[in-house]
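The complex is shown incomplete by one protein chain, all other protein chains being positioned as in the whole.
Presenting chain A:
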Amino acid sequence: MKFYSIRGGVHPNYRKDLTSERPIVAMPLPERLFIPLQQHIGAPAEALVEAGDRVRKGQLIARSQGVVSAPKHAPTSGVIEAVSPLTAPHPSGLAQATIILVPDGKDEWASLPDPIAEPFDALPAAICERVAQAGIVGLGGAAFPSAVKLGLGRQHRLEILLINGAECEPYLTCDDRLMRERAKEIIDGARLMAHALGVPRVIVAVEANKPQAIESMTRAAEHFAEVSVIAVPVQYPTGSAHHLVLALTGRETPAAKRTADVGVVVHNVATARAVQQAIRHGRPLTHRVVTVSGGAMRAPNNIEAPIGAPVGSLVDFCGGFSTPPRRLVNGGPMMGEPLASLDVPVVKGTTGILALTAEEVGEQPASPCIRCGSCISVCPCGLSPVELAALIRRDRIDVAGKLGVMDCMACGSCAWACPSHLPLVQYFNYAKGRLNAEALAQRKIERTRTLVEAHNLRQEKAVAASQAVAAARKTSQPRLQATEVVE
């Protein structure tokens, strides 16, 4: 197969060997599960339970609000302790409405919806509906509601379903292990998704540094002519959906568009497995595989954790820290975000928990830019980080916006390559946040103006109506007098 080269990219130290040979293990239930109502892109779910309610495993505890949203299900049986705001697994450290579930240890299943008997004869819409009901979101980290992406076949001409098993982030091995251990389920899920999308071809892309995963996936896919498993060259950030599509098809996704616009839909391997579980067994998404790794972790591992388990309980399960970590990261070391505390829960989009030593973090003070241009040559999005950062530093955010800062996907290649250790990604995150905030403010002003206009129109109408009534009374009064005269 021909590969199209992607521009830029870097080759960080992968360190996947810390956990790549550790099979997925289930962890004991923690004392409490903390299930945030928003774990996905879109509108938060609405809680359906309150303190004191008994719930069973797989029971719906929060329903989705709107199309781009996802419901939540109880990962085990137990009693709801409260629904209250708690610190979210988010760099802001702000609170968010969270359902607190105290497991009763029985792990009793609720009555689940029946499996779809002949899914390949079912309507695509039925598959999408089941995926939406199961609360499945993109498990590669972005957590976009999967049912929405499976419905893209209605608006776009699609040709390929790309199952993303690249896992290009260093340290993370959760997808690698899943492909080794649950290959059949993933391939089945991928074929079901292809049916929902109405695409004739499925490509499973795995980075060449995972030979066992490639082998097991190839074996699982050998009876299905439409599915091909492809080893892609090892290069960060090949696992980015846009870049994977570019590498395999040569089609570049335009700025601010989706890969569906070039005929490809990309789903993560773990998402494919979750879809398979929902269709074949009626099981909602209540658990996910999380890589717990890093030099400061005593016994790194791949854990199948219930959604809502506090990060601290996973760390304890891995024997705690061997040395105090310099930094705790939610996700991979390149694109992950700092963890606010060990009390925040694992959510649907949590791919990894890393406890990194000072040596691994390699923190160094920033020094002035020497204009070497390394950042430009490694940027996979074709941006000029040096120029953007200089503009953003002087708060010329609008100019940075025109130069495409919104196309930055925060992969971190520029900051990784920068010999001056400039916090380039932080600059871009700040600029993107500012531009989004400005767009929001502008929308609010426009909305206010619309409301004011509607208000004024209504008042004018009310005045006109009262005048009309007054006029009508004036003309009707003489007639009344006339009738009186007749009587």
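Observations
One rule holds in what follows: a contact is a pair of C-beta atoms (placed from the backbone, for glycine too) under 8 Å apart; a residue touches a chain by one contact, two chains touch by 3 or more; residues count from 1.
The rule is simple: contacts and distances are computed from a predicted model.
Candidate names were "Ion-translocating oxidoreductase complex subunit B", "Nickel import system ATP-binding protein NikD", "ABC transporter permease" or "Branched-subunit amino acid transport protein AzlD", and the UniProt protein name of the unshown chain is "Ion-translocating oxidoreductase complex subunit B".
For the chain left out of this panel, the touching residue among A:T323, A:S377, A:N436 or A:Q467 is A:N436. Here one chain is not drawn; of A:H40, A:H90 or A:R288, the residue touching it is A:H90. Within the entire complex, the positions of chain A that touch the omitted partner chain are 38, 88, 90-92, 94, 96, 366-369, 392, 395, 422-423, 426-427, 429-430, 432-434, 436-438, 440-442, 444-445, 447-449, 451-455, 458.
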